[in-house]
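The complex is shown incomplete by one protein chain, all other protein chains being positioned as in the whole.
Now for chain A:
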Amino acid sequence: MALPITYDSARKLISVDSEVSYPELQDEVTQLNKLAKDLISIQGEIPESAEPSNKITPLLKNLITSGIDALRKKQFKDAIQKLTVAIEMQQKRANWESFGVQLTELNGILQARCDAYIMNKQFIEAYNDADILLSTQVNTPDNFLRKAIASLNLGRLEDAKVNLERGLCFHENDKRLIDHLNVVNRAIDLENGDA
């Protein structure tokens, strides 16, 4: 069966026919268009290697530095804005560029943005960022702590407890995790009327 797509030869873009609702195909077409655009923008016939582009790296570094500076100055909204722009910039890297480099960059930005969200009391956003961080960087106690703090402030006490306990499985002597687990346990006792 033919897929409901149209090719625009002038813009070199593929689109899904508007009358069809096919989200999976739409995702595929979006990713294909991005890859095709990146491929067209390079000079050679094919990408030679997975080396990251030197054009984006300095811009990205500037944005991350200014975002972290804003975070240190306690300008949390500004920090969130700058770090979000940095993520958008990072996402512009071609998909064939080294995954290791891209993952490290994204994790670095997400860590800073998650902290900014926590400081700005945007806990659901912080929870989501910490969730991504934990799925890509499990062996880091800070990420367990981030997710637990977000969960605690969202009123998800059991979730917070689970995350702290999971963190302690990897780093059993981490003082921050132990302290926060005590706080969460007290909150659970209080909620249950045991305190």
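The rule is short, and it goes like this: a residue touches a chain if its C-beta (ideal position, glycine included) is under 8 Å from a C-beta of that chain, and two chains touch if they have at least 3 such contacts; residues count from 1.
The rule is simple: contacts and distances are computed from a predicted model.
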{"item": "Protein name (UniProt record) of the chain left out of view, among \"Translocation protein SEC66\", \"Alkyl transferase\", \"tRNA (guanine-N(7)-)-methyltransferase\" or \"Trafficking protein particle complex subunit\"", "value": "\"Translocation protein SEC66\""}
{"item": "Listed residues A:I68, A:L106, A:L152 or A:L181, member touching the removed chain", "value": "A:L106"}
{"item": "Option touching the unshown chain, where A:E24, A:E172 or A:D194 are the choices", "value": "A:E24"}
{"item": "Sites on chain A contacted by the missing partner chain, in the whole complex", "value": "2-3, 5, 7, 9, 12, 14, 24-25, 27-29, 31-32, 35-36, 38-40, 45-50, 87, 91, 93, 95-99, 102-103, 106, 117, 120-125, 127-129, 131-132, 135-136, 153-156"}
